[in-house]
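A single protein chain has been omitted; all remaining protein chains appear in their positions.
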Amino acid sequence: MTLDRRLTLCAYALFIVAIFAVPLFVDEFGLNRIAKFLVYGMLGIAIALSWGYAGILNLGQGLFFGLGAYMLAMSLKLASPTSLQQGADKPVPDFMLWNAEPGAPTDLCCINKASFLWLPFQHQSVGLVMGIALPVIVAALLGIIVFRKRIEGPFVSIITLALVLLVRLVLVDAQPVTGGFNGLTDLASLEIFGFEFDPYSKGTYWLAAGILTLTLVATRLIVETRAGLVLQAARDDQRRVRYLGFDVSLYQTFFFCVAAAISGVAGMLYVIVAQFASPTFMDLAFSVTMVVWAAVGGRASILGACVGAILINMMEAGISETEALVGAWKAIIGLVFVLTVLFLPRGLAGLLHDQIGRFASVGRDKPRVAHVPMSSAAVTETKEA
Amino acid sequence: MNVSRRHLLKAATLGSASLAAPHIVSRAFAAEPIKVGALYSQTGNLAVAEKLLANGVSMAVAEINATGGILGRPVEVVVEDGASDPKTFSEKASKLIVKDKIMTVFGCHTSASRKAVLPIFEKRGAMLFYQTHYEGFECSRNVIYSGAVPNHQLANYIPWIVKTLGKKKFFIVGSNYIYPREMAKVSKKLIEAAGAQWVADEYLELGHSEWAVMVKKIKESGADVVLSNVVGDSIIAFYREFKNQGISQADIPICATVTSEIEIAAMGADYAAGSYTSFPYFMSLDMPGNKSFIERFRKFVNDPKQVTYHSLEAAYFQVFLWKQAVEKSKDLGAEGIRTGIAGQSYEAPGGKVTIDADNLHCWLTPRIGQWQADGQSKVVDAYPHPIKPLPYFAYGETESNLFCTSKGLDTAKLKI
Partner (left out) sequence: MIDVLFIGLSLSSILLLVALGLAITYGAMGVINMAHGEIVMAGAYVAVLSGIWLKTSFYVALPLAFLAAAALGWIIERLVVSRLYGRLLDTLLATWGVSMLIQQAIRLEFGLTFLGIHIAGLGTGLQNVAVPAELQGVVNIAGVELNAYRGFIVLVTVVLTALTWFIMYWTSLGMKVRAIIRNPKMAAACGIDVRKVNALTFAYGSGLAGVAGVMMSGFKGVSPDLGSSMVVDGFMVVVTGGLGSLIGTIMASGLLGETNALVAVATNDILARAVIFAAVILVIVLKPEGLFSFKRR
């Protein structure tokens, strides 16, 4: 085991211990808030996987997050007590009544033309399964088309961007079925085997922390498999890998789908923790913001991107709740983004890595370069991630 | 527009302290302050409207503090930024309620943000004061709705358009979300009941500002009046395009439900002159309290040209209704507010308002204003008195057949 590897292992262990230790120190509000941040951490992982490892900058990651969120939210909406209060035997979401044609039957099957799509979601398991399945299916279809055509770089970004905006538009327009701009609100808590995941409970926090840990470890292992190595090689030079006989598009599609699945799960977790789903999950700003989280944390590091997402959100919460800065917090966050991209191209993970590397080398042979400013060193070392 | 609200707030409190009798001061500062939340967007695209609402709330609180606070305690506003994003609204609402243990929050502007935070208020037993006119169909016991509901805006409006303006063919246009769609639904019923007809019911994406095709459709539809439920800065682009395509408000007037003094000032009064809006409050109202309200608000935001409008007035007077409720029940909790506020009246800048004991919505006076060349409205029709709010008006709710009462929503009556 190299020093590097041991350190990485340490960092992962430290992070996992830290998130599981959180409930010892915070109140129920803190738990709920940090659970949300852990969900954002999962989005960071998804971005690091597709951007850092596969070289695919997805500017529409919010699409998969949103799809996952909506799938579970549909089930939870039907389980909500308010859905049973419409005077029908079977649950009907309240917003469908608003949008119904006069005289339509108050029944999920036929209150409007597309409401039958909701029927399977009366079983919560359908929502849970579709929350992963739908993002993966969409990612697979998109991936097969895009990567077979060998489209890369900013072109993939623009396609994903246009797609997420297209879906958002349709989602808002299809108000009778989707709740439109309001999204799906007033949801029930998730219940598995009789255990209710109240958003402020420790149980829900453990769920989020557990899934995040699982994702983190699984993602880390998966990029170290042969497939992961092929993928990284393809990121650096597609043509070379293709000449070696690998079907690059297959690998890209696979990892694109994994990232989509992670985002889908994150979307579901968010619904459990925040109890609503909204078309704003598919806003351009949200998708770009995710990418910035990953960039701040370190796009080439799975743990880094995850921690970056969590830290930025903590910082945002801290600054925006400081009384004097309520109006200015966005400007401060913007400044942090600019400065990070300019001076820490590999993010916090890169900075830490260099620091530790230096520290270790200092320990071994006598100090030589101890006082070179870190940021400039990082800039010269890294050209493109 | 908003200038250092906190700075001014401080100044207002201190200023009042020096003016007020010493015993009030000592009492006010000895007691622990009552904390309330103000949850509006300070950033993002909705900040345009919501920052003013936050100012309305802050000014009301400053005035309450200047006159000795509530129950001898000063009121402290905790301002949080919803950032125009339901995600942030939900998080900040839970911060205010769960972490800061604040029981009363003034806030939200869009239905989307209200819907996102509502479960938190209901599960935690806190009270939301919501000032924006909205589509109805809500009967929460944890919200005081001080803005208009569809029967305030439409019940007199549509018959008036048909009878007084003599219009027969409506073109209904709105932004694509729940409020305009619900307003369109109510309007259609009223239009048909008044013996007129509607020729189209069209929607444009929220925030969309390209009106060329829609206005062309209006021009060619044969409609003689436009009913506009368009919101936000789309309004400006709409009215401008309307004139730019050569349609005169005298031939085809735009009758709006959302267009307020804010949008008129931004588009330029000449584009809107001759069009109509239905609102319970207009800046031009010749009421004793209104002039002083406008003056004080302009001073508060440090902008001598600032306009006032319906939601702002409601954001302001709801704080006083809350004060009266708390003083009556001597209980700061949601239950205390609920029981205390039922039937509570207040002389607002736009006249008397009352919180309905049944559904916690607000009795308001429907008024129709015609926009003039100076950007102000002339009230051309008004009810003589405030009328009862009916949040389920679209589904057949009437004053004698209430759906939403203090026991909650009677779902048996609710038919599509």
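In this document, chain identifiers A and B correspond to the written order of the chains, with residue numbering beginning at 1 in each.
Assume contacts are C-beta pairs under 8 Å (C-beta built on N, C-alpha and C of every residue); 3 or more make two chains touch, one makes a residue touch a chain.
Values in this document were obtained by computation on a predicted structure and should not be read as measured data.
Novice: Among A:Ala295, A:Ala309 or A:Leu351, choose the residue that contacts the chain missing from this document, as touch is defined above.
Specialist: Spelled out, the listed residue whose C-beta touches the missing chain is A:Ala295.
Novice: With the missing chain put back, one of B:Ile262, B:Ile294, B:Leu360 or B:Leu409 would touch it. Which one?
Specialist: If we include the chain that is not displayed, B:Ile262 is the one touching it.
Novice: For the chain not shown, which residue from A:Pro91, A:Pro199 or A:Pro345 touches it across the whole complex?
Specialist: Once the missing chain is taken into account, the touching residue is A:Pro345.
Novice: With respect to the chain omitted from the figure, which of B:Glu76, B:Glu122 or B:Glu205 is a touching residue?
Specialist: B:Glu205
Novice: Given that one chain is not shown, which residue among A:Ala79, A:Leu165, A:Cys257 or A:Ala309 touches it?
Specialist: A:Leu165
Novice: Using the document's contact rule, name the residues of chain B that touch the chain not shown here.
Specialist: Those residues of chain B that touch the unshown chain are 1-4, 7-8, 42-45, 47-48, 51-52, 176, 202-205, 207-210, 212-214, 216-217, 233, 235-237, 240-241, 243-246, 262-263, 265-268, 270-271, 301-303, 305.
Novice: Which residue numbers on chain A touch the omitted chain?
Specialist: Within chain A, the residues touching the omitted chain are 57, 145-146, 149, 151, 153-155, 157-159, 161-163, 165-166, 169-170, 173, 284-285, 288, 291-292, 295, 324, 327-328, 330-331, 333-338, 341-342, 345, 383-384.
Just so it is clear, only the chains that are shown with their structure count from here on.
Novice: Chain A to chain B: how many Å between their CA centres?
Specialist: Computed value for the inter-centroid distance: 36 Å.
Novice: Of all residues in chain A, which touch chain B in the complex?
Specialist: Touching chain B from chain A are residues 27-30, 32-33, 36, 85-87, 94-95, 97-104, 106, 111, 169, 172-173, 175, 180-183, 185-187, 200, 274-276, 278, 280-281, 283, 286, 317, 320-321, 323-324, 326-327, 329-330.
Novice: In their shared complex, at which residues does chain B touch chain A?
Specialist: Its residues touching chain A are 6, 42-43, 79-81, 83, 85-87, 90-91, 94-95, 98-99, 110-112, 115-116, 118-119, 135, 137, 176-178, 181-182, 203, 205-206, 409, 411-412, 414-416.
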